[in-house]
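Data block below; observations after.
Note that one protein chain is taken out, while the other chains of the complex remain in position.
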Amino acid sequence: MIEPPTFAVPSGSFLGIGRADAGAEFVIAGIPLDIGTTNRAGARDAPRAIRAASRMLVDGQHPHWWFDPKTMPLSDIGDLQIALGDIAASHALIERQAGMLSHLVAFGGEHGVTLPLLRALRLRIGEPVGLLHFDAHCDTSEDNFGQIHAHGSVFYHAIMEGLVDPRRTIQIGIRAPMPRDMWDWTLGQGVSILTAQDVHASTPDKIAAQIKGVLGPAPSYLSFDIDSLDPSCAPGTGTPEIGGLLSWQAQAIIRRLAGVKFVGADVVEVLPACDVSEITALAGATIAWEYLCLLGANR
Amino acid sequence: MIEPPTFAVPSGSFLGIGRADAGAEFVIAGIPLDIGTTNRAGARDAPRAIRAASRMLVDGQHPHWWFDPKTMPLSDIGDLQIALGDIAASHALIERQAGMLSHLVAFGGEHGVTLPLLRALRLRIGEPVGLLHFDAHCDTSEDNFGQIHAHGSVFYHAIMEGLVDPRRTIQIGIRAPMPRDMWDWTLGQGVSILTAQDVHASTPDKIAAQIKGVLGPAPSYLSFDIDSLDPSCAPGTGTPEIGGLLSWQAQAIIRRLAGVKFVGADVVEVLPACDVSEITALAGATIAWEYLCLLGANR
Amino acid sequence: MIEPPTFAVPSGSFLGIGRADAGAEFVIAGIPLDIGTTNRAGARDAPRAIRAASRMLVDGQHPHWWFDPKTMPLSDIGDLQIALGDIAASHALIERQAGMLSHLVAFGGEHGVTLPLLRALRLRIGEPVGLLHFDAHCDTSEDNFGQIHAHGSVFYHAIMEGLVDPRRTIQIGIRAPMPRDMWDWTLGQGVSILTAQDVHASTPDKIAAQIKGVLGPAPSYLSFDIDSLDPSCAPGTGTPEIGGLLSWQAQAIIRRLAGVKFVGADVVEVLPACDVSEITALAGATIAWEYLCLLGANR
Amino acid sequence: MIEPPTFAVPSGSFLGIGRADAGAEFVIAGIPLDIGTTNRAGARDAPRAIRAASRMLVDGQHPHWWFDPKTMPLSDIGDLQIALGDIAASHALIERQAGMLSHLVAFGGEHGVTLPLLRALRLRIGEPVGLLHFDAHCDTSEDNFGQIHAHGSVFYHAIMEGLVDPRRTIQIGIRAPMPRDMWDWTLGQGVSILTAQDVHASTPDKIAAQIKGVLGPAPSYLSFDIDSLDPSCAPGTGTPEIGGLLSWQAQAIIRRLAGVKFVGADVVEVLPACDVSEITALAGATIAWEYLCLLGANR
Amino acid sequence: MIEPPTFAVPSGSFLGIGRADAGAEFVIAGIPLDIGTTNRAGARDAPRAIRAASRMLVDGQHPHWWFDPKTMPLSDIGDLQIALGDIAASHALIERQAGMLSHLVAFGGEHGVTLPLLRALRLRIGEPVGLLHFDAHCDTSEDNFGQIHAHGSVFYHAIMEGLVDPRRTIQIGIRAPMPRDMWDWTLGQGVSILTAQDVHASTPDKIAAQIKGVLGPAPSYLSFDIDSLDPSCAPGTGTPEIGGLLSWQAQAIIRRLAGVKFVGADVVEVLPACDVSEITALAGATIAWEYLCLLGANR
Partner (left out) sequence: MIEPPTFAVPSGSFLGIGRADAGAEFVIAGIPLDIGTTNRAGARDAPRAIRAASRMLVDGQHPHWWFDPKTMPLSDIGDLQIALGDIAASHALIERQAGMLSHLVAFGGEHGVTLPLLRALRLRIGEPVGLLHFDAHCDTSEDNFGQIHAHGSVFYHAIMEGLVDPRRTIQIGIRAPMPRDMWDWTLGQGVSILTAQDVHASTPDKIAAQIKGVLGPAPSYLSFDIDSLDPSCAPGTGTPEIGGLLSWQAQAIIRRLAGVKFVGADVVEVLPACDVSEITALAGATIAWEYLCLLGANR
């Protein structure tokens, strides 16, 4: 039996894997919640778009790790249930569902979905995790224009709730305008910040070494906001900022993180209605694939 | 002083009017709330897009009414305050702000914003209003996938709360799949429904006569969901349905409604990120302009 | 359990039905073959796009038939296998696979896929079928620029191979430039042709009556080329021609065909890369849904 | 030798004709002047886009006239020279070049190019011509925001300069806001105006009869502004107005004009940067093709 | 009072500042003149698009300078008056209006608008200014296809008229094909040129040092043509050239220019109709914001 050509890969699941076992060791799930975004909306359509774009990654192995994540105990359970138009109820639903899963790789939705994911992880792990956070924004505001749980306050609450260990937290790609006190608070908590300009002035080797130094050997989480990438690489997102990372930089950094004990990940803020010929959705799919290959090839 | 060319009309207000008096007899306001939408999101960007597109309507008079709404006591007060990511709080804010305004022409946002507008109107008018409702959907569901105040349940609540008089309510352009009991409930309340196919099989003269017959001489409200138009005329919307009204039909019908005692209106569900060269935003702006000219030319 | 909101309907199958039984009475299948198109390519992506767009049709019943096709014995088996870059081998594969299915509703791909579908039907039915053919083009060329089995020659061969009965064949929406001898040949075979201008000058009632007169009570097939619709309604197609049918006309005609004994159907030539905010994909999905509702509600 | 498939038709000339004889009886020329437009710019790219889109019209004969304009003595001489950024100098150049050509079918550029074309025609014909003018706008302003020769004043000057006979002038599709005195002036000159709503309320037969009544047997000119069409059919234009003609209506009207003594034509205001999948460019190309077939089939 | 979310920032002024005092120390103004462009047109729409995109920059301080330009004595006076379709008259109007303003940050329009801005500055400053010129093109042609004041000849005239001091002029990002004699003339005048390849082969530190060396301590002007950026970062422009600067490079260079005595700036050649999800407009807005922060934080 010949495999279907790329364009005919079934689009209903990531990498066309067609396995939906909620008990799988690695689980893909979409979380189509986007109502906490502060600028352009529409990230609810991301899980569908990322799954469709992942067809480009099906035919073969990762050219660095020589690993194919379809060979992992990996399933795609579809999208988690959310409560339409209700952040608090959605977060509760997400936390409950995520709590029943093993190693989860989630596709947002906006960045707010990371908070209930971290809450579920906190329960499962029993201690705050380290955090590798790619983003244009620190997302450590106490609230967003009055909304406590919107996409720009997720890590304020994650720190305050003891979900992540700020001294084991590093943010990569930061470059948006922000209140100075938010920056100071973040650093004051012990968080490490590498701005996008820091990345451009450095090398993937050095950046990866810094990340590994911060994360250490304890359990860590990857939260990849697609707006960490430059708008040229990721036009399909809600709060773009120029001057961002190029996709090769993100890939190069992630490939140098073998040994980090990742226990979960998300790729958030892909906004298909603002995308161009699927390039942002493909970037999102590829980052998830890089993550899976990193883990799969190194265990 | 020569007027600026069309492309240089200031885009910060509808028709470039540059008047923002909250006490004006007719008031334009945007309501960038879109979190109760059930499919594609992004109607929050509509007020900005509709205002920008209205530059095409600045230079001259309506070619049927020979009236220019800029000569009305009309102001554009910008966007109403909403609560980010919170439907209930937003509705409360919208109702309170709308309650302080006279004749309001609002630009959504999704259709849910009509509910607090009608609540405010109910307080001001003191009785249920008649309703002329252009839409592909009845929007008379009791809830939307569990959410009580999303964009598909607005007129269920408007009827149940006594905000609109169902026997003085007429819906134009209906054509979406829907549960049969929702259809039956709507008719059972006394609402008149003209499907899109009914409109195509009839004439604007007859449709307008039916509308006037239903609305009668008492105060009435116009709620214009842009998805009443066919996706060819309005691709930029969240829940498109094929087979809809052409824009000339909507214009022809509205122009035949002189004498109806309108006390407020909204144009909702324009979604700029899915639009094409501003044609949906222009349709939204033009409908509002038709409405203002209808009123201004006939008082 | 609350149904997922529209945006979260699983996109891997038509209407999110999630049933893939090849032995179901009604079967949906995609056929991502597009190499026989003569202008813009890319209809291979249509099955994925039509399935995704069908989420708009999930929540409720058809507003004329009050029928929900999800209640039919309907499955979506995914895409048929094709031979990459090889028309003849693909046609053989399509015919063989279609031959094992019951009542098939296929999503092309380009129009050439209809030929093997009709061959399979001929074997199953044992006689030529009647044909209702919506299209801007007659598709009765003997070949296409030297290619015998491209998308513009499908019905020449279908007639010559005795797959369809030309006297029970009617074409709706024809309007493209064509060689006069092709037109004459088609009429000479006994085919009825209603141009797009004929449709615009008539009414759905009359058109439907003509169709029923031509098709009669024997088994018939519906082949719906999306380019029968006007480019305003269906920009996402490979060989657009202006002046076409509006989508409401196509719907109105199909709804008047109760009693026709349809034994299969296809919707072809949707080209997502040229589409706008999914409106063409939605048109394709809606036509298939109209067809299923027509059959389901009237048996 | 097999003709090239549609996608491979040479794009450098209209219909791929590849004849560039300035002395041909019928001559196609582009006029990439767009600096007199008052809203969105970019019609300078229209000649290239219309030529490319015309590949859809190459393979066969007109399905009403059974005529192929490639069989006419027709050439495409490319684009006329213009003076970059200078309306007056461009008009002088256009007039001079057009004066050396026989029956010209020109592709704008913005509508201002019609003025020098009519000046050249006046010299050649020796009397004012009749005018069939499809447009959303009367274009009879004395000036445009101070600019005397922009795209909205062309027919004011054409009338005042005695280039067209206002009593033999008819405008079809008018619907934009305009100053009342401009409307009154136009009617006062004897011009006939059929608004878009007039067209929707009538039939092509009646409209064509009115046109023939106005134009009479003397020489006439066709100026087709693509914005006469509805934005759904022609999103790619600079000054769109909703409620316009559908492309089938324009085609139906033109096909009923056999016998009118046309001496020249233009298709203007196509704006490719705002187009969608070439549908506006195709509409422009098709209108020119309809015109050529009307003339070629009836002489 | 809670600030409005990003999507609700009023779009009528830069950064939503809502101050329009022509006598402010720093003044924003749009100049919607685009008729001197030599390829794609439409930069007239840039002021509106840049203002709208600037909403992303409102909420917080510059993450390097920790400065918010809204705290400066800054106003946005809207768009300068231009003469529709007339370069010379527009330049005269621009010069006159600019002459009445203090430190102006202008949004083109095409690059030709810089000439009257420099003329006004020459009058105000009393001596030629230094020039920092980001561009893909030298713009030192004597004329453009016969047009003396189009967008490619602005700095020829600025030098010849003594508006800028060529020995204090440096061009960054140059890479377009050009006549050799234009290159030689430019160098011969004493202008420094750093090609895009020079920038890619160097570092922001070195480039900034070169710029400061050229500009010295006397008054200087920044003219930022958005096509200095790579088409991936700025697809929305009229004369793109591949191989350009990435947006982070432009930002990094500008941030290293503290101490330069800038007396005015412009951002030109943004073309919204060719943009993708506002990324070019955002780039333009961000460059202006970088400039304002550089000045505001260092005075």
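Here the chain labels run A, B, C, D and E in written order, and each chain numbers its own residues starting at 1.
Just so we're on the same page, a residue touches a chain if its C-beta (ideal position, glycine included) is under 8 Å from a C-beta of that chain, and two chains touch if they have at least 3 such contacts.
Just so you know, these numbers come straight off a predicted model, no measurement behind them.
Peer 1: Taking the whole complex into account, name the chains on display that the unshown chain touches.
Peer 2: Hidden chain, whole complex, touched shown chains: A, C, D, E.
Peer 1: Have a look at D:A52, D:L74 or D:A136 and name the one touching the chain we're not showing.
Peer 2: D:A52
Peer 1: Using the touch definition from the top, which of E:D34, E:D59, E:E241 or E:E278 touches the missing chain?
Peer 2: Considering all chains, including the one not shown, the answer is E:E241.
Peer 1: Spell out the interface residues on subunit E facing the chain that's missing from view.
Peer 2: 38-41, 144-146, 174-180, 182-183, 195-197, 200-201, 230-233, 235-236, 239-244, 246, 274-276
Peer 1: When the complex is taken as a whole, what residues of subunit A touch the one chain not shown?
Peer 2: These residues touch the chain not displayed: 2-7, 55-64, 66, 68, 230, 232-233, 246-249, 251-252, 255, 276-279, 282-283, 286, 289.
Peer 1: To test your reading of the contact rule: which positions on subunit C touch the chain that is missing from view?
Peer 2: The list for subunit C reads 34-36, 38, 40-42, 44-45, 83-87, 144-147, 149-150, 273-274.
Methods note: only the chains that are shown with their structure count from here on.
Peer 1: Identify the chains adjacent to both subunit B and subunit D in the sense defined at the top.
Peer 2: Intersection of subunit B and subunit D contact lists gives C, E.
Peer 1: Farthest from subunit C in C-alpha centre terms, which chain would that be?
Peer 2: E
Peer 1: Going by more than half of the contact pairs matching by residue number, which of A-B, D-E or B-C reproduces the interface of B-D?
Peer 2: B-C
Peer 1: Could you tell me the distance, in whole angstrom, between the mean C-alpha positions of subunit A and subunit D?
Peer 2: Result: the chain centres lie 53 Å from each other.
Peer 1: Can you tell me which residues of subunit E touch two or more of the remaining chains?
Peer 2: Residues 2, 4-5, 7, 44-45, 84, 273, 277.
Peer 1: Assign the assembly's chain-to-chain touch graph to one of these shapes: line, ring, star, complete, other.
Peer 2: other
Peer 1: Can you list every touching chain pair?
Peer 2: A-B, A-C, A-E, B-C, B-D, B-E, C-D, D-E
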